[in-house]
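Step one of this worksheet: look at the structure below.
As you look at this complex, bear in mind that one protein chain is not there, while each of the others sits in place.
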Amino acid sequence: LTQAPAQAEPRLTVISQWSAGAEGAAMDAFGKMVTEKGVKWEHSPVSGFTTDMMNKLRADIIAGKPPAASQLKGPEIKAWSAIGATVNLNDVVKATDYEKNISADLAKIHKPKGDWIALPLQIYRVNTLFASKKAMDKVGATELPKTWDEFNALAAKMAAAGITPVAHGGIGWADAMYFELTLAGISADAYRKAIMELDDKALRGPEVLAAFKQLRQLTKWMSPSNAGQHWSVFLPALMKGDYGFLMMGGWASGVLKKGNFEEGKDFLCGPTPNNTGKPVFDMNADGMIFWDTKNADLLAGQKATAQVAMSKEFAKTFTQINGSIPVRTDIDLADAGFQDCQRDAAKNLAGAIQANQAIMSLGHNMAQTSPVTAALRDVLTEFVHNDKITPEEAQKRLADAADTVR
Amino acid sequence: MVEARSLSARGGRILLYAILIAFAAFYLTPLIVVILNSFRSFQEITQTSVLGFPKEFRLDNWVQAWGSYCIAGICSGISPYMWNSLLIAVPATLISTLLGAMNGYLLSLWRFRGAGLIFGIITFGVFLPAQMKLVPWAITLRDLGLSNTLAGLVLIHVVQGMSFTTLFCRNYYVNVPQDLIKAAKVDGAGFLQIFWRIILPLSPPILIVTVIWQFTGIWNEFLYGITFSEGSARPVTAALMALSANIAQAREYGIESASVLIAALPTLLVYLFGGKYFVRGLTAGAVK
Amino acid sequence: MSALSVEKLRVRFGSVEVLKSVDLAIESGEFIVLVGPSGCGKSTLLNVIAGLEQATEGRIEIGGREVTGVPPKDRDIAMVFQTYALYPAMTVRGNITFGMECRGVPKAEQKEAVARVAKLLQIEHLLDRRPGQLSGGQRQRVAMGRALVRDPVLFLFDEPLSNLDAKLRVEMRMEIKRLHQRIGTTMVYVTHDQVEAMTLATRIAVMNGGVIQQFADPQTIYDQPANLFVARFMGSPPMNAIPARLAASGSEIAAMVGPDAATAVPLPNATAAMKDWVGREVVLGIRPECITLPDGEQPGKPAASLPATVEMIEPTGAETMALIRVGQSEIMARMRPDARPAVGSVASFALDTAKACLFDPKTESRIA
Amino acid sequence: MSALSVEKLRVRFGSVEVLKSVDLAIESGEFIVLVGPSGCGKSTLLNVIAGLEQATEGRIEIGGREVTGVPPKDRDIAMVFQTYALYPAMTVRGNITFGMECRGVPKAEQKEAVARVAKLLQIEHLLDRRPGQLSGGQRQRVAMGRALVRDPVLFLFDEPLSNLDAKLRVEMRMEIKRLHQRIGTTMVYVTHDQVEAMTLATRIAVMNGGVIQQFADPQTIYDQPANLFVARFMGSPPMNAIPARLAASGSEIAAMVGPDAATAVPLPNATAAMKDWVGREVVLGIRPECITLPDGEQPGKPAASLPATVEMIEPTGAETMALIRVGQSEIMARMRPDARPAVGSVASFALDTAKACLFDPKTESRIA
Partner (left out) sequence: MTQTATTMQAGQTRPARTAPRRSWLSDIPDLLTRIVAGLIAAAAVSYVVGFTLWTVVISFTDSTLLPEYSFVGFKHYFTLLRSRVWQVAYFNLTIYGLGFILGATGLGLLLAILIDQKIRAENLLRTIYLYPMALSFVVTGTVWAWLLNPTIGVEHFVRSLGWAQFNFGWLVDRDMAIYCVVIAAIWQASGFAMALFLAGLRSLDADLYKAAAIDGASPARMYLRIMVPAIWPIVVSVLVILLQTAIKTYDLVRALTAGGPGIATTLPTNVVYDYMFQRGLMGAGSAAAVMLLLSLLIVLLPYALFQRLRRGKGGGHG
């Protein structure tokens, strides 16, 4: 029930799944910045999985009362914008230098039909490699491996020293993520073609096979007893040196920090192995979509919020809290509030954009719409947990799965 | 000879108790794990394991979980959400029980053609998976103008709950002698009066069973709770989800454990104090 | 005034005809007992009269008023159920006042009525208990109280004593009888206990298979049963039914029984109808108490003598029953308490044939 | 041989002493009936004998063997329960063979035994049904079958007929009697129906409050009850207990009853013990069948005449009961079926005092 008349103070109703912890705090900071612009911030988080949030969104759309803004990312923005009317943000965006300072691929996702209807909020580097300092010390290594060969060699040493080289929780999305990291590290182009464009030839090509082979190698280095667990469950053992490496999005550094572990002392952080010679950035970007409304107060709120979301100030505040990196590439991360890991990722992103090797994550729903992602993920997760499936067989299944959903 | 017999009997008793206690341990272990975790800090759990004995018993988790943990910028812990859950669960439980009793009464004591079929259909309702009903409910709530209201959630739980309550109550009422209805008719009582004055006072055993069943189910439900509520009006299960199921964060197992225990307290108490009546009610003919 | 009249009543449940053209006309103040074996339709008849079940056909008048379509509460009846059907969650007082409450009787009047009934039935001290805290006999009384408080044109009782044990049953039977003598309201009382029927009724309706077999006063039912069913159903042990051949010797006729129909049982009270059956097969009906050992013979009564083998004796204290055999027929005899014929011996039993009946072996109706 | 001997048996449940020093010695082949009101401990006694309940004190021998600590299955007994306790999910055949199965009797033998018992009880056609599909009488027979198949030293029956309706009860009673005559096994039979007790027993043990009041043959129990409890419990309607004052006139003594103790009831069979009570208050016990209307008077029997007001009459067909009043005492009289004294009139009743008893009003024991 809106008690205020139409011309009353601007306000914004927003739903997201970010309710607690760092994410919740970041959203609160967002809210504070919006409030300072005179907008009443009404955040209604739907905690839990993304699907739960989307169910809520769907129910609200069905009810004819979508929120003014909601969390949404990747190709889903396009899919959802087809079932509910969205707000055109072109004027607001064009009034700034925003578009010039973000990745073109990313921009495309947020204006699926040419008009800006959504905005990215933050970026995570998915291809981040965390190494246990203790494990590294034990085998006498000081540097993170740069290529898959280096990685394999180091991992073999660790295995020989009684260390489980790879810490892996083994939930579906993480299994898919490990595949995308291997493929991106073998050939970012092949990744773009095979995964992002679902090109059949690329899918059946040698790079994908090589990725599967490397992934099979990785699974042999995973503890057979890790499955169905949140990745964070194994952090203590990783830090103790029982495990060697963890490949996980940049958010893991925030968790480690909260657990009182120090970068450089307890762990090392950097990009995952990369054979291409040029920087690769596997991107997971959270975004916010703005739904159409007839209420003037909400419309005003949306506009003000979009302006905040595009600001440099927001970019810094939001990412510092979350451990992510700004969407804008023109931000200096020298602040003490950032960690080395973030700075490294930001540098990585800029380089990757230049080299045209900034790609979208499959495991995190950035590369494809949900049905496609899920179909591919089913194949990948089964491959990770079933060593009877050969890389060749898996490649065929993956290509076939792509066939059915293309 | 008598000696030997009593010895073996004693051996049997010891074995009996050993088995019973072993199972008690099996049932209690998870609870104990959660209780222990609720006294451990995030750092402690992160640095050791989710299973372990607390280095020191800290009450922070409980304090935070109850009153200061931040969910969506509101740092009041889960306590306000407990109240929401009560506002949903209590009316939904009572109404669905009452309506189920009414249905059971109608279907068992006012036998009419098709009563069996109607009962069969209503009973089939208990098998419908929740996921399947999510979108139809969204549409229904929209049409009724109850989207994102507590009343909407109550309605959902009442209608869905009727399947179970009708099942339980009807099976209980078929054992009520038809003569009672006849006597009341001769006395001049009408349909509702017979139900209210004669049948309902007979029903506490089965009502306790349905109330416990419904209350537990509704209290623990989260899919509808998340989807059909909004803002600070969410049930406690939705608030609990804020503590779990994130990809980018390590779970706050300590606070989560304390919250789970606090959130489960009403249902646990219901079983603790109602359990006896639960079994008694079942004995009285709930099951057939 | 006619208190209840039932005409051509038919009740069908699905394909089963439970009542087949029942007629009953009951005068005000009568105590009618419906008896019959289980499943014969007694309760159904009562339910239809009460309006708790729909008749398929036929007409019912209560107190001179047609009641088709009138709901139970408006029929001016009260009913006592076999299971008492006391409202378990109400106190005795609540049980008794519930009907008045439903009809909106003022509290003061209710209170008065409860007091009156409670005094009548001596349940004053039970008024605040619940049915669960009462003994069988007390419950029965409360059920009566619930009915009595209505002061209706017609009382309906559906086997009100069948849940009591033998001793209590006898006591309550007497109480009901006294009650009827005191209040004089018309009663229709269902039982399948024939002793209850005999002792309580002003008239008895014997039912079987949805049909009223005989409707008459107890003595007539006992002494002149309309057919073999009634003869066998009323009386315990039941009337002996002995296959016989009717013979005439002069103006007298006799039933020939036993092996080779050798033993003659003279029938002094023979009617004209009986005489038509001379020379044909009949069934001789004779009650156990009419068969005794000779030393109990009483002067001035027409008697016949029947030699029979004693198969079993059952002394109950107050009397001794004997199972005796004549040819193919097993016959019950009822003797003085101290009679002790040896089992296996042949004794000569005395028959009081004044009340003997004859039945058509085919139709089973009495030859009168 | 003694089939069962119970010595100084005591059973206590918590603080309640349910059996208080019970002694019983039963010969082989006897049919013992335990009677007593509800809750007097009959079932408990049976359960202790069967080994289903522990005795607090005392000694039990079955077939000459001490059985303390012997489990029920090894006591060589069989038991029939009031509720029959048929295994609901097994067929009749399964119910009967289950015990043999537990004892590992070979299949062939089992089959033979079932055939034998089924024939004996005429339940051959029921063998494949389940208890739920049987009528009350059929269930009773199956329960008997389960016991009979064991061929034990001792049969225990706990009110096996109390769930049947009156008619069936009479029939089953006879069958049990025949059965006992045929197989001759010792039986202990619990009932609270005194007619069953009288007709079945070779000896009756009357219990009350955990104590055996009298243990004797039926006739003795009926004619010479040990105390007022037994006198009242056995016989229906029960023995009349009339307060009286004992007076002597010459060598004869008489009980003075009625208003002002004005009516003399001469007691021809007075014993020496009775004479000691002359001049004191006693209770005169006299059975209803000994009080009749004078025209039923039988020659040669010592008789007294008692003028009384007729309060109520109950013709049952085979006899007519009358409730008569003499002073403060209500007395039941049992008359011929056609006796019809007018209610309210004063009639002169004939008393057969040959079997009258006298009781001590304080201790309630019989003066003998």
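For the reader, a short list of remarks on this structure follows.
Order of writing sets the labels: A, B, C and D. Residues in every chain begin at 1.
Basically, a residue touches a chain if its C-beta (ideal position, glycine included) is under 8 Å from a C-beta of that chain, and two chains touch if they have at least 3 such contacts.
In this text the structure is predicted, and so the values were computed from the model without any measurement.
Of the listed positions B:A65, B:A89 or B:L106, the one in contact with the omitted chain in the full complex is B:L106.
Note that of D:N47, D:Q110 or D:T263, the residue touching the chain absent from this view is D:N47. One of C:E61, C:D76 or C:E101 touches the chain omitted from the figure, and that residue is C:E101. The chain not shown here is touched by just one of D:I77, D:V188 or D:I367, and that residue is D:I77. Residues of chain B that touch the chain left out of view are 16-17, 19-20, 23-24, 26-31, 33-34, 49-51, 99, 102-103, 106-107, 118, 120-122, 124-136, 139, 159-160, 162-163, 166, 189-193, 196-197, 216, 220-223, 237, 240, 244, 260, 264, 267-268, 270-272, 275-276, 278-280, 282-283, 286-288. Contact between chain A and the absent chain runs through residues 51, 54-55, 58, 61-62, 76, 79-80, 82-83, 170-172, 175, 223-229, 233-234, 237, 369-371, 374-375, 378, 381-386, 404.
In the full complex, chain D touches the hidden chain at residues 47, 50-52, 71-74, 77-79, 81-85, 87-90, 98-99, 102-103, 132-135, 146.
Assume only the chains that are shown with their structure count from here on.
One simple way to say how far apart two chains are is to compare their mean CA positions; for chain A and chain C this gives 91 Å. Shared interface positions of chain A, defined as residues touching 2 or more other chains, are absent.
Residue positions of chain C touching 2 or more other chains: none. Within the complex formed with chain A, the residues of chain B that make contact are 42-43, 46-50, 69-73, 134-135, 138-139, 141-142, 147-148, 222-223, 226-228, 230-231, 238-239, 241-252. For chain A in complex with chain B, the residues that touch the partner chain are 17, 19-25, 27-28, 31, 42-49, 52, 55-56, 58-60, 62-65, 124, 173, 230, 232-233, 235-236, 239, 249, 251, 254-255, 258-260, 322, 364.
The residues of chain B lying in touch with chain C in their complex are 177, 179-180, 182-190, 193, 197-198, 201-202.
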